[in-house]
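Sending over a structure as C-alpha coordinates; questions will come in a sec.
Every protein chain except one is present and positioned as in the full complex.
Note that the chains are named A and B in the order they appear, and that numbering of residues resets to 1 at the start of each chain.
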Amino acid sequence: MDILIQNLINALALGGTYALLALGLALVFSIMGLINLAHGELMTIGAYALYFMILWAFPFWLALVGALLCAVVAAVLMERVAFRPVRDASMATMLLTSFAVSAILQVAYQNLISPRPLPVAMPSFLGGAVEIGSLQVGMIQLLALGCTAALLLLLVWVFRYTAFGVAMRAAAEDFDTTRLMGIRANALFAGAFALSGLLAGVAALFWVAQRGSVDPLMGFLPVLKAFIAVIVGGLGSLVGAVAGGFLLGAIEIALRALLPSDLLPYRDALSLLLIILVLLVRPQGLMGRRREGVR
Amino acid sequence: MLSVSGLTVSYGAVLALRGVSLEVGRGELVALLGPNGAGKTSTLGALMGLCRAGGAVCLDGEALLGRAPEKIVRLGMTLVPEGRRVFGGLTVEENLRLGGAVQRDEAARRRQYAEVYALFPVLEERSGQLAGSLSGGEQQQLAIARALMSGPRLLLLDEPSLGLAPKVVDTIFGLIDRLRASGLTILLVEQNVDRSLEIADRGYVLVGGEIVLAGTAGELLQSQDVQRAYLGLAS
Partner (left out) sequence: MSLKNALAAAAVAATAVGGAGAAGAQEQVRIGFAAGLTGYLAFFDGMVRNGAQMAVDEINAQGGIAGQWPIEFIVRDMRSDAAAAAVVARELVAADIHAMITPCDVDPAIAAGQLAQAAEIPMMSPCASTPTLPGQVGPYMFNLKTADNLQATVLSEFAHEQGYETAYVLLSPDTPYTDLLPRYFIQAFEASGGEVLEVGTYGWDQQDFSAEVTAIANMEPQPDVIMTSAYEPHFPAFITQLRNAGVEIPVLGSDGIDSPTTLGLGEVAEGVVFSMAGYPAEGSELEAFYRDYEERFGEYLPFAFSASGYEAIMLFAEAIEQAGSLEGPAIRDALDRIADFPGVTGTEITYEGQNRVALRDVTLVRVEGGQQVFLRQVAPDPAEVPEP
(Lines give C-alpha, C1' and ligand atoms only; values in the text may rest on other atoms or scores of the structure.)
Protein backbone atom coordinates (compact mmCIF):
# COMPACT_ATOMS: atom_id res chain seq x y z
CA MET A 1 0.00 0.00 0.00
CA ASP A 2 2.75 2.42 0.95
CA ILE A 3 4.64 1.52 -2.20
CA LEU A 4 1.54 2.21 -4.24
CA ILE A 5 0.96 5.63 -2.70
CA GLN A 6 4.62 6.50 -2.98
CA ASN A 7 4.69 5.54 -6.62
CA LEU A 8 1.53 7.55 -7.16
CA ILE A 9 3.40 10.55 -5.76
CA ASN A 10 6.38 9.69 -7.99
CA ALA A 11 4.07 9.57 -11.00
CA LEU A 12 2.44 12.89 -10.15
CA ALA A 13 5.79 14.58 -9.59
CA LEU A 14 7.34 13.28 -12.80
CA GLY A 15 4.14 13.74 -14.79
CA GLY A 16 3.78 17.24 -13.39
CA THR A 17 7.16 18.24 -14.80
CA TYR A 18 6.26 16.75 -18.17
CA ALA A 19 2.91 18.55 -17.99
CA LEU A 20 4.52 21.95 -17.42
CA LEU A 21 6.84 21.45 -20.38
CA ALA A 22 4.08 20.06 -22.57
CA LEU A 23 1.84 23.01 -21.76
CA GLY A 24 4.53 25.43 -22.89
CA LEU A 25 5.06 23.50 -26.11
CA ALA A 26 1.33 23.29 -26.80
CA LEU A 27 0.81 26.97 -26.09
CA VAL A 28 3.41 28.02 -28.64
CA PHE A 29 2.27 25.44 -31.14
CA SER A 30 -1.39 26.33 -31.01
CA ILE A 31 -0.75 30.05 -31.39
CA MET A 32 2.12 30.03 -33.85
CA GLY A 33 1.97 26.61 -35.49
CA LEU A 34 5.55 26.17 -34.31
CA ILE A 35 6.88 22.99 -32.78
CA ASN A 36 9.63 24.55 -30.71
CA LEU A 37 12.45 22.03 -30.57
CA ALA A 38 14.50 24.62 -28.68
CA HIS A 39 12.09 24.52 -25.74
CA GLY A 40 14.50 22.23 -23.87
CA GLU A 41 17.29 24.78 -24.19
CA LEU A 42 15.09 27.27 -22.31
CA MET A 43 15.03 24.76 -19.50
CA THR A 44 18.80 24.50 -19.66
CA ILE A 45 19.17 28.29 -19.51
CA GLY A 46 17.07 28.38 -16.36
CA ALA A 47 19.17 25.60 -14.85
CA TYR A 48 22.46 27.33 -15.67
CA ALA A 49 21.14 30.59 -14.23
CA LEU A 50 20.38 28.75 -11.00
CA TYR A 51 23.85 27.16 -11.01
CA PHE A 52 25.67 30.45 -11.48
CA MET A 53 23.59 32.42 -9.02
CA ILE A 54 24.19 29.78 -6.35
CA LEU A 55 27.88 29.78 -7.26
CA TRP A 56 28.03 33.56 -6.92
CA ALA A 57 26.46 33.26 -3.47
CA PHE A 58 23.14 34.96 -4.19
CA PRO A 59 20.47 34.17 -1.59
CA PHE A 60 18.73 30.97 -2.63
CA TRP A 61 15.30 32.51 -3.16
CA LEU A 62 16.85 35.18 -5.37
CA ALA A 63 18.57 32.46 -7.40
CA LEU A 64 15.19 30.79 -7.93
CA VAL A 65 13.59 34.03 -9.08
CA GLY A 66 16.62 34.80 -11.24
CA ALA A 67 16.46 31.39 -12.91
CA LEU A 68 12.78 31.86 -13.77
CA LEU A 69 13.41 35.36 -15.03
CA CYS A 70 16.26 34.18 -17.24
CA ALA A 71 14.11 31.48 -18.78
CA VAL A 72 11.32 33.99 -19.50
CA VAL A 73 13.64 36.60 -20.98
CA ALA A 74 15.42 33.96 -23.07
CA ALA A 75 12.09 32.72 -24.39
CA VAL A 76 10.94 36.19 -25.39
CA LEU A 77 14.30 36.90 -27.03
CA MET A 78 14.17 33.59 -28.86
CA GLU A 79 10.80 34.51 -30.34
CA ARG A 80 11.90 38.03 -31.23
CA VAL A 81 15.23 37.09 -32.79
CA ALA A 82 14.69 33.67 -34.31
CA PHE A 83 11.01 32.98 -34.83
CA ARG A 84 9.37 36.30 -35.65
CA PRO A 85 11.21 36.62 -38.97
CA VAL A 86 9.91 33.22 -40.11
CA ARG A 87 6.48 33.39 -38.61
CA ASP A 88 4.65 33.46 -41.93
CA ALA A 89 6.85 30.75 -43.38
CA SER A 90 5.83 27.11 -43.73
CA MET A 91 5.72 24.76 -40.78
CA ALA A 92 8.82 22.97 -42.07
CA THR A 93 10.79 26.23 -42.14
CA MET A 94 9.79 27.05 -38.59
CA LEU A 95 10.62 23.53 -37.44
CA LEU A 96 14.07 23.75 -39.01
CA THR A 97 14.59 27.18 -37.48
CA SER A 98 13.82 25.85 -34.03
CA PHE A 99 16.12 22.91 -34.66
CA ALA A 100 18.90 25.33 -35.57
CA VAL A 101 18.26 27.45 -32.47
CA SER A 102 18.44 24.34 -30.34
CA ALA A 103 21.71 23.17 -31.92
CA ILE A 104 23.31 26.61 -31.67
CA LEU A 105 22.40 26.94 -28.00
CA GLN A 106 23.70 23.47 -27.17
CA VAL A 107 27.03 24.21 -28.80
CA ALA A 108 27.14 27.59 -27.08
CA TYR A 109 26.61 25.95 -23.68
CA GLN A 110 29.32 23.40 -24.45
CA ASN A 111 31.86 25.97 -25.55
CA LEU A 112 31.02 28.92 -23.34
CA ILE A 113 30.08 27.17 -20.12
CA SER A 114 31.22 23.57 -19.96
CA PRO A 115 30.66 20.38 -21.91
CA ARG A 116 30.29 18.32 -18.76
CA PRO A 117 27.65 18.31 -16.03
CA LEU A 118 28.03 20.98 -13.38
CA PRO A 119 26.87 20.05 -9.89
CA VAL A 120 24.13 22.08 -8.23
CA ALA A 121 24.03 21.62 -4.49
CA MET A 122 20.56 22.31 -3.13
CA PRO A 123 20.42 23.94 0.30
CA SER A 124 20.10 21.42 3.10
CA PHE A 125 16.61 22.47 4.18
CA LEU A 126 15.38 21.13 0.85
CA GLY A 127 17.03 17.76 1.37
CA GLY A 128 15.71 14.73 3.15
CA ALA A 129 12.23 13.41 3.55
CA VAL A 130 9.06 14.30 5.42
CA GLU A 131 7.10 11.71 7.38
CA ILE A 132 3.43 11.64 6.48
CA GLY A 133 1.83 8.85 8.46
CA SER A 134 3.78 5.76 7.51
CA LEU A 135 4.99 7.43 4.33
CA GLN A 136 8.35 9.03 3.70
CA VAL A 137 8.03 11.68 1.02
CA GLY A 138 11.03 13.58 -0.30
CA MET A 139 10.94 17.27 0.54
CA ILE A 140 11.79 18.32 -3.00
CA GLN A 141 9.23 15.95 -4.46
CA LEU A 142 6.61 17.36 -2.14
CA LEU A 143 7.52 20.91 -3.09
CA ALA A 144 7.49 20.02 -6.78
CA LEU A 145 4.02 18.55 -6.40
CA GLY A 146 2.74 21.53 -4.47
CA CYS A 147 4.24 24.07 -6.84
CA THR A 148 3.01 22.27 -9.94
CA ALA A 149 -0.50 22.13 -8.53
CA ALA A 150 -0.39 25.78 -7.49
CA LEU A 151 1.01 26.84 -10.85
CA LEU A 152 -1.60 24.89 -12.79
CA LEU A 153 -4.37 26.40 -10.65
CA LEU A 154 -2.92 29.85 -11.17
CA LEU A 155 -2.85 29.24 -14.91
CA VAL A 156 -6.46 28.10 -14.87
CA TRP A 157 -7.30 31.38 -13.17
CA VAL A 158 -5.23 33.41 -15.64
CA PHE A 159 -6.71 31.66 -18.64
CA ARG A 160 -10.23 32.02 -17.32
CA TYR A 161 -10.36 35.45 -15.80
CA THR A 162 -7.70 37.74 -17.22
CA ALA A 163 -7.89 39.56 -20.53
CA PHE A 164 -4.46 38.15 -21.41
CA GLY A 165 -5.55 34.60 -20.64
CA VAL A 166 -8.79 34.81 -22.59
CA ALA A 167 -6.91 36.24 -25.57
CA MET A 168 -4.38 33.40 -25.37
CA ARG A 169 -7.12 30.79 -25.36
CA ALA A 170 -8.82 32.49 -28.28
CA ALA A 171 -5.55 32.73 -30.22
CA ALA A 172 -4.83 29.07 -29.55
CA GLU A 173 -8.21 28.28 -31.06
CA ASP A 174 -8.19 30.64 -34.03
CA PHE A 175 -5.28 32.98 -34.45
CA ASP A 176 -6.49 35.07 -37.42
CA THR A 177 -9.86 35.78 -35.88
CA THR A 178 -8.17 36.83 -32.66
CA ARG A 179 -6.26 39.46 -34.62
CA LEU A 180 -9.60 40.61 -36.05
CA MET A 181 -10.54 41.44 -32.46
CA GLY A 182 -7.78 44.06 -32.54
CA ILE A 183 -5.43 42.01 -30.39
CA ARG A 184 -1.83 42.50 -31.46
CA ALA A 185 -0.20 39.41 -32.94
CA ASN A 186 3.23 40.34 -31.60
CA ALA A 187 1.85 40.66 -28.10
CA LEU A 188 0.30 37.22 -28.43
CA PHE A 189 3.55 35.66 -29.60
CA ALA A 190 5.58 37.37 -26.94
CA GLY A 191 3.02 36.37 -24.33
CA ALA A 192 2.96 32.76 -25.44
CA PHE A 193 6.73 32.53 -25.39
CA ALA A 194 7.06 34.30 -22.06
CA LEU A 195 4.59 31.88 -20.51
CA SER A 196 6.26 28.86 -22.10
CA GLY A 197 9.59 30.16 -20.81
CA LEU A 198 8.19 30.50 -17.31
CA LEU A 199 6.86 26.94 -17.43
CA ALA A 200 10.20 25.65 -18.74
CA GLY A 201 11.97 27.56 -15.97
CA VAL A 202 9.82 26.01 -13.25
CA ALA A 203 10.33 22.57 -14.79
CA ALA A 204 14.08 23.24 -14.85
CA LEU A 205 14.11 24.00 -11.13
CA PHE A 206 12.40 20.70 -10.30
CA TRP A 207 14.59 18.82 -12.74
CA VAL A 208 17.81 20.22 -11.32
CA ALA A 209 16.66 19.71 -7.74
CA GLN A 210 15.97 16.07 -8.56
CA ARG A 211 19.10 15.28 -10.53
CA GLY A 212 21.74 17.48 -8.94
CA SER A 213 23.53 18.61 -12.07
CA VAL A 214 23.21 20.77 -15.19
CA ASP A 215 24.68 19.84 -18.57
CA PRO A 216 24.35 21.29 -22.07
CA LEU A 217 22.05 18.52 -23.31
CA MET A 218 19.84 18.23 -20.23
CA GLY A 219 16.81 19.77 -21.91
CA PHE A 220 16.61 17.38 -24.80
CA LEU A 221 15.13 14.36 -23.12
CA PRO A 222 12.40 15.89 -20.96
CA VAL A 223 11.22 17.96 -23.90
CA LEU A 224 11.12 14.90 -26.12
CA LYS A 225 8.87 13.35 -23.48
CA ALA A 226 6.81 16.51 -23.27
CA PHE A 227 6.43 16.46 -27.03
CA ILE A 228 5.05 12.92 -26.83
CA ALA A 229 2.71 14.18 -24.11
CA VAL A 230 1.48 16.95 -26.40
CA ILE A 231 0.72 14.45 -29.17
CA VAL A 232 -1.07 12.09 -26.79
CA GLY A 233 -3.03 14.94 -25.30
CA GLY A 234 -4.09 16.17 -28.72
CA LEU A 235 -1.97 18.60 -30.70
CA GLY A 236 -3.22 22.10 -30.03
CA SER A 237 -5.18 21.32 -26.88
CA LEU A 238 -3.80 22.96 -23.75
CA VAL A 239 -5.75 20.80 -21.31
CA GLY A 240 -4.77 17.78 -23.39
CA ALA A 241 -1.07 18.62 -23.09
CA VAL A 242 -1.32 18.70 -19.31
CA ALA A 243 -3.29 15.45 -19.27
CA GLY A 244 -0.79 13.87 -21.65
CA GLY A 245 2.09 14.87 -19.37
CA PHE A 246 0.52 13.25 -16.35
CA LEU A 247 -0.40 10.16 -18.34
CA LEU A 248 3.15 9.75 -19.59
CA GLY A 249 4.55 10.17 -16.08
CA ALA A 250 2.14 7.55 -14.77
CA ILE A 251 2.98 5.08 -17.53
CA GLU A 252 6.72 5.47 -17.00
CA ILE A 253 6.58 5.05 -13.24
CA ALA A 254 4.11 2.16 -13.47
CA LEU A 255 6.28 0.27 -15.93
CA ARG A 256 9.43 0.83 -13.92
CA ALA A 257 7.74 -0.17 -10.68
CA LEU A 258 5.77 -3.15 -11.93
CA LEU A 259 7.75 -4.77 -14.74
CA PRO A 260 9.70 -7.90 -13.78
CA SER A 261 13.43 -7.26 -14.06
CA ASP A 262 13.79 -9.37 -17.23
CA LEU A 263 11.45 -7.02 -19.05
CA LEU A 264 12.81 -3.78 -17.60
CA PRO A 265 15.10 -3.03 -20.54
CA TYR A 266 11.98 -2.86 -22.73
CA ARG A 267 10.21 -0.25 -20.61
CA ASP A 268 10.70 2.61 -23.08
CA ALA A 269 9.48 0.47 -25.96
CA LEU A 270 6.48 -0.60 -23.88
CA SER A 271 5.65 2.92 -22.84
CA LEU A 272 5.71 4.05 -26.47
CA LEU A 273 3.57 1.05 -27.38
CA LEU A 274 0.97 2.12 -24.83
CA ILE A 275 1.08 5.63 -26.28
CA ILE A 276 0.52 4.24 -29.77
CA LEU A 277 -2.43 2.24 -28.45
CA VAL A 278 -3.95 5.43 -27.06
CA LEU A 279 -3.49 7.08 -30.44
CA LEU A 280 -5.02 4.12 -32.25
CA VAL A 281 -8.16 4.43 -30.15
CA ARG A 282 -8.15 8.22 -30.29
CA PRO A 283 -6.16 9.39 -33.31
CA GLN A 284 -6.84 13.01 -32.42
CA GLY A 285 -5.34 12.51 -28.95
CA LEU A 286 -7.02 12.57 -25.55
CA MET A 287 -8.56 16.03 -25.84
CA GLY A 288 -7.94 16.81 -29.47
CA ARG A 289 -10.78 18.04 -31.65
CA ARG A 290 -10.98 17.60 -35.34
CA ARG A 291 -10.70 21.14 -36.53
CA GLU A 292 -13.78 22.59 -38.08
CA GLY A 293 -14.78 25.86 -39.62
CA VAL A 294 -11.22 26.71 -40.56
CA ARG A 295 -10.62 27.51 -44.19
CA MET B 1 -15.84 56.72 -46.17
CA LEU B 2 -14.14 53.65 -47.66
CA SER B 3 -12.56 53.95 -51.04
CA VAL B 4 -10.94 51.03 -52.81
CA SER B 5 -9.15 51.28 -56.12
CA GLY B 6 -7.31 48.76 -58.25
CA LEU B 7 -7.22 46.13 -55.52
CA THR B 8 -5.33 42.98 -56.57
CA VAL B 9 -4.69 39.76 -54.66
CA SER B 10 -2.88 36.73 -55.92
CA TYR B 11 -2.29 33.30 -54.43
CA GLY B 12 0.91 32.13 -56.04
CA ALA B 13 0.34 32.35 -59.78
CA VAL B 14 -3.42 32.59 -59.45
CA LEU B 15 -4.83 36.09 -59.60
CA ALA B 16 -7.86 36.16 -57.30
CA LEU B 17 -8.61 39.88 -57.65
CA ARG B 18 -7.86 41.75 -60.83
CA GLY B 19 -8.16 45.38 -59.84
CA VAL B 20 -11.32 45.85 -57.82
CA SER B 21 -12.51 49.40 -57.17
CA LEU B 22 -15.46 50.34 -55.01
CA GLU B 23 -16.76 53.06 -52.70
CA VAL B 24 -18.76 52.94 -49.50
CA GLY B 25 -20.24 56.23 -48.33
CA ARG B 26 -20.99 57.20 -44.75
CA GLY B 27 -24.22 55.57 -43.50
CA GLU B 28 -24.56 53.44 -46.60
CA LEU B 29 -25.27 49.73 -46.78
CA VAL B 30 -23.41 48.47 -49.83
CA ALA B 31 -23.75 44.90 -51.06
CA LEU B 32 -20.89 43.09 -52.76
CA LEU B 33 -22.45 40.22 -54.68
CA GLY B 34 -21.08 37.38 -56.69
CA PRO B 35 -20.96 33.64 -57.13
CA ASN B 36 -18.71 31.25 -55.26
CA GLY B 37 -15.06 31.87 -55.97
CA ALA B 38 -15.63 35.33 -57.40
CA GLY B 39 -13.16 36.85 -54.94
CA LYS B 40 -15.54 38.30 -52.37
CA THR B 41 -13.80 36.86 -49.32
CA SER B 42 -10.42 37.79 -50.81
CA THR B 43 -11.64 41.38 -51.11
CA LEU B 44 -12.55 41.50 -47.43
CA GLY B 45 -9.32 39.73 -46.45
CA ALA B 46 -7.34 42.34 -48.36
CA LEU B 47 -9.28 45.20 -46.77
CA MET B 48 -8.60 43.83 -43.29
CA GLY B 49 -4.91 43.19 -43.88
CA LEU B 50 -5.30 39.40 -43.62
CA CYS B 51 -3.70 38.82 -47.02
CA ARG B 52 -1.13 40.64 -49.10
CA ALA B 53 -2.70 42.93 -51.69
CA GLY B 54 -1.89 45.58 -54.26
CA GLY B 55 -3.79 48.76 -55.09
CA ALA B 56 -5.08 51.36 -52.68
CA VAL B 57 -7.53 51.26 -49.77
CA CYS B 58 -8.49 54.38 -47.84
CA LEU B 59 -10.67 54.67 -44.76
CA ASP B 60 -11.59 58.31 -44.22
CA GLY B 61 -8.40 59.31 -45.99
CA GLU B 62 -6.20 56.90 -44.04
CA ALA B 63 -4.29 54.37 -46.18
CA LEU B 64 -4.93 50.82 -44.95
CA LEU B 65 -2.92 48.51 -47.21
CA GLY B 66 0.07 46.96 -45.52
CA ARG B 67 -1.32 47.49 -42.05
CA ALA B 68 -1.90 44.65 -39.59
CA PRO B 69 -5.51 43.57 -38.96
CA GLU B 70 -5.28 44.60 -35.31
CA LYS B 71 -4.33 48.12 -36.38
CA ILE B 72 -7.17 48.34 -38.89
CA VAL B 73 -9.67 47.29 -36.22
CA ARG B 74 -8.39 50.12 -34.06
CA LEU B 75 -8.99 52.50 -36.97
CA GLY B 76 -12.69 51.63 -36.84
CA MET B 77 -13.26 48.90 -39.43
CA THR B 78 -14.27 45.42 -38.29
CA LEU B 79 -14.97 42.17 -40.11
CA VAL B 80 -17.49 39.50 -39.25
CA PRO B 81 -15.72 36.62 -40.92
CA GLU B 82 -17.26 33.97 -43.13
CA GLY B 83 -18.37 30.89 -41.24
CA ARG B 84 -18.85 33.02 -38.10
CA ARG B 85 -15.55 31.91 -36.52
CA VAL B 86 -16.77 32.35 -32.97
CA PHE B 87 -14.37 30.97 -30.33
CA GLY B 88 -16.20 27.74 -29.56
CA GLY B 89 -14.19 26.95 -26.46
CA LEU B 90 -14.91 30.34 -24.92
CA THR B 91 -18.14 31.51 -23.34
CA VAL B 92 -20.42 33.99 -25.05
CA GLU B 93 -19.33 36.62 -22.56
CA GLU B 94 -15.64 35.91 -23.23
CA ASN B 95 -16.20 36.19 -26.97
CA LEU B 96 -17.77 39.59 -26.48
CA ARG B 97 -15.02 40.63 -24.14
CA LEU B 98 -12.43 39.85 -26.80
CA GLY B 99 -14.45 41.82 -29.32
CA GLY B 100 -14.18 44.81 -27.00
CA ALA B 101 -10.47 44.32 -26.38
CA VAL B 102 -9.64 47.55 -28.21
CA GLN B 103 -11.82 49.54 -25.82
CA ARG B 104 -9.51 50.95 -23.20
CA ASP B 105 -12.25 52.91 -21.46
CA GLU B 106 -14.18 50.81 -18.94
CA ALA B 107 -17.32 52.98 -19.11
CA ALA B 108 -17.37 52.83 -22.90
CA ARG B 109 -17.04 49.08 -22.73
CA ARG B 110 -19.97 48.78 -20.31
CA ARG B 111 -22.06 50.96 -22.59
CA GLN B 112 -21.08 48.72 -25.49
CA TYR B 113 -22.20 45.60 -23.60
CA ALA B 114 -25.55 47.19 -22.83
CA GLU B 115 -26.06 48.16 -26.45
CA VAL B 116 -25.14 44.75 -27.76
CA TYR B 117 -27.27 42.90 -25.23
CA ALA B 118 -30.20 45.16 -26.09
CA LEU B 119 -29.75 44.29 -29.75
CA PHE B 120 -29.19 40.57 -29.12
CA PRO B 121 -31.19 39.61 -26.03
CA VAL B 122 -30.55 35.92 -26.64
CA LEU B 123 -26.84 36.48 -26.02
CA GLU B 124 -27.46 37.92 -22.59
CA GLU B 125 -29.46 34.81 -21.70
CA ARG B 126 -26.60 32.62 -22.85
CA SER B 127 -23.71 34.73 -21.65
CA GLY B 128 -22.16 31.96 -19.54
CA GLN B 129 -22.58 29.26 -22.16
CA LEU B 130 -19.78 28.02 -24.43
CA ALA B 131 -20.08 29.65 -27.85
CA GLY B 132 -19.58 26.26 -29.48
CA SER B 133 -22.86 25.04 -27.97
CA LEU B 134 -24.98 27.79 -29.59
CA SER B 135 -27.14 27.18 -32.66
CA GLY B 136 -25.95 28.44 -36.03
CA GLY B 137 -28.16 31.51 -35.92
CA GLU B 138 -27.11 32.35 -32.40
CA GLN B 139 -23.46 31.98 -33.36
CA GLN B 140 -23.97 34.38 -36.25
CA GLN B 141 -25.57 36.87 -33.88
CA LEU B 142 -22.62 36.42 -31.54
CA ALA B 143 -20.15 36.98 -34.38
CA ILE B 144 -21.89 40.25 -35.29
CA ALA B 145 -22.22 41.31 -31.67
CA ARG B 146 -18.56 40.56 -31.08
CA ALA B 147 -17.60 42.76 -34.01
CA LEU B 148 -19.80 45.58 -32.71
CA MET B 149 -18.03 45.46 -29.34
CA SER B 150 -15.04 47.23 -30.89
CA GLY B 151 -17.31 50.18 -31.72
CA PRO B 152 -16.66 50.21 -35.49
CA ARG B 153 -17.58 52.96 -37.90
CA LEU B 154 -17.60 50.50 -40.79
CA LEU B 155 -18.74 46.90 -40.46
CA LEU B 156 -17.75 44.26 -43.01
CA LEU B 157 -20.05 41.24 -43.13
CA ASP B 158 -18.93 38.10 -44.95
CA GLU B 159 -21.86 35.87 -45.97
CA PRO B 160 -23.84 36.16 -42.74
CA SER B 161 -26.64 33.94 -44.14
CA LEU B 162 -24.36 31.07 -45.04
CA GLY B 163 -25.66 27.71 -43.88
CA LEU B 164 -28.59 29.11 -41.92
CA ALA B 165 -32.24 28.03 -42.10
CA PRO B 166 -34.52 30.45 -44.04
CA LYS B 167 -36.28 31.61 -40.88
CA VAL B 168 -32.97 32.38 -39.22
CA VAL B 169 -31.79 34.17 -42.35
CA ASP B 170 -34.81 36.48 -41.91
CA THR B 171 -33.73 37.31 -38.40
CA ILE B 172 -30.16 38.04 -39.45
CA PHE B 173 -31.18 40.30 -42.35
CA GLY B 174 -33.62 42.05 -40.03
CA LEU B 175 -30.76 42.74 -37.69
CA ILE B 176 -28.52 44.07 -40.43
CA ASP B 177 -31.30 46.37 -41.50
CA ARG B 178 -31.66 47.68 -37.96
CA LEU B 179 -27.92 48.26 -37.69
CA ARG B 180 -28.00 50.28 -40.87
CA ALA B 181 -30.96 52.23 -39.55
CA SER B 182 -28.95 53.07 -36.43
CA GLY B 183 -26.43 54.85 -38.69
CA LEU B 184 -23.74 52.18 -39.01
CA THR B 185 -21.95 51.96 -42.38
CA ILE B 186 -21.96 48.41 -43.72
CA LEU B 187 -20.30 46.50 -46.56
CA LEU B 188 -22.26 43.28 -46.97
CA VAL B 189 -20.83 40.37 -48.95
CA GLU B 190 -23.49 37.88 -49.94
CA GLN B 191 -24.55 35.22 -52.38
CA ASN B 192 -28.15 35.75 -51.48
CA VAL B 193 -28.78 38.46 -54.11
CA ASP B 194 -32.47 39.19 -53.61
CA ARG B 195 -32.38 39.45 -49.84
CA SER B 196 -29.26 41.60 -49.90
CA LEU B 197 -30.57 44.06 -52.47
CA GLU B 198 -33.83 44.37 -50.51
CA ILE B 199 -31.97 46.10 -47.67
CA ALA B 200 -28.95 47.58 -49.52
CA ASP B 201 -28.59 51.10 -50.89
CA ARG B 202 -26.19 50.17 -53.64
CA GLY B 203 -24.44 47.08 -54.91
CA TYR B 204 -21.47 45.73 -56.86
CA VAL B 205 -21.33 42.44 -58.74
CA LEU B 206 -18.01 40.62 -58.62
CA VAL B 207 -17.28 37.82 -61.10
CA GLY B 208 -13.88 36.19 -61.70
CA GLY B 209 -12.09 38.76 -59.59
CA GLU B 210 -13.52 41.79 -61.39
CA ILE B 211 -16.41 44.15 -60.77
CA VAL B 212 -18.72 43.53 -63.71
CA LEU B 213 -21.63 45.67 -62.62
CA ALA B 214 -22.41 48.44 -60.19
CA GLY B 215 -25.53 50.41 -59.39
CA THR B 216 -28.27 51.18 -56.90
CA ALA B 217 -30.05 48.26 -55.34
CA GLY B 218 -33.12 48.94 -57.44
CA GLU B 219 -31.21 48.98 -60.69
CA LEU B 220 -29.40 45.78 -59.90
CA LEU B 221 -32.54 44.00 -58.84
CA GLN B 222 -34.06 44.62 -62.25
CA SER B 223 -30.90 43.96 -64.20
CA GLN B 224 -30.88 40.95 -66.47
CA ASP B 225 -27.11 40.97 -66.17
CA VAL B 226 -27.19 40.24 -62.48
CA GLN B 227 -29.30 37.18 -63.07
CA ARG B 228 -27.05 36.16 -65.94
CA ALA B 229 -23.88 36.66 -63.93
CA TYR B 230 -25.09 34.02 -61.55
CA LEU B 231 -26.82 31.73 -63.99
CA GLY B 232 -23.86 31.95 -66.34
CA LEU B 233 -21.63 30.49 -63.73
CA ALA B 234 -24.15 28.12 -62.32
CA SER B 235 -24.87 26.37 -65.62
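Going forward, a residue touches a chain if its C-beta (ideal position, glycine included) is under 8 Å from a C-beta of that chain, and two chains touch if they have at least 3 such contacts.
Since we're looking at a predicted model, the values are computed, not measured.
K.L.:
Can you tell me which of A:62, A:91 or A:129 touches the chain that was removed from the display?
P.N.:
From the options A:62, A:91 or A:129, the contact with the absent chain belongs to A:129.
K.L.:
Touch as defined at the start, partner being the missing chain; which of A:48, A:83 or A:207 qualifies?
P.N.:
A:207
K.L.:
List the subunit A residues touching the unshown chain?
P.N.:
Counting only subunit A, the missing chain is touched by 2-3, 6-7, 10, 13-14, 110, 114-122, 124, 126-129, 136-141, 207, 209-213, 215, 217-218, 221-222, 252-253, 256-257, 261, 264-265, 267-268.
By our rule, only the chains that are shown with their structure count from here on.
K.L.:
Mind checking the centre-to-centre distance between subunit A and subunit B? Centres are C-alpha means, answer in whole Å.
P.N.:
41
K.L.:
Can you tell me which positions in subunit B touch subunit A when the two form their complex?
P.N.:
Residue list for subunit B touching subunit A: 48, 50, 68-70, 73-74, 78-79, 81, 83-85, 87-90, 94, 97-99, 101-102, 146-147, 150.
K.L.:
Flag every residue of subunit A that touches subunit B in the complex, lowest number first.
P.N.:
Contact set of subunit A toward subunit B: 163, 166-167, 169-170, 173-174, 176-185, 293, 295.
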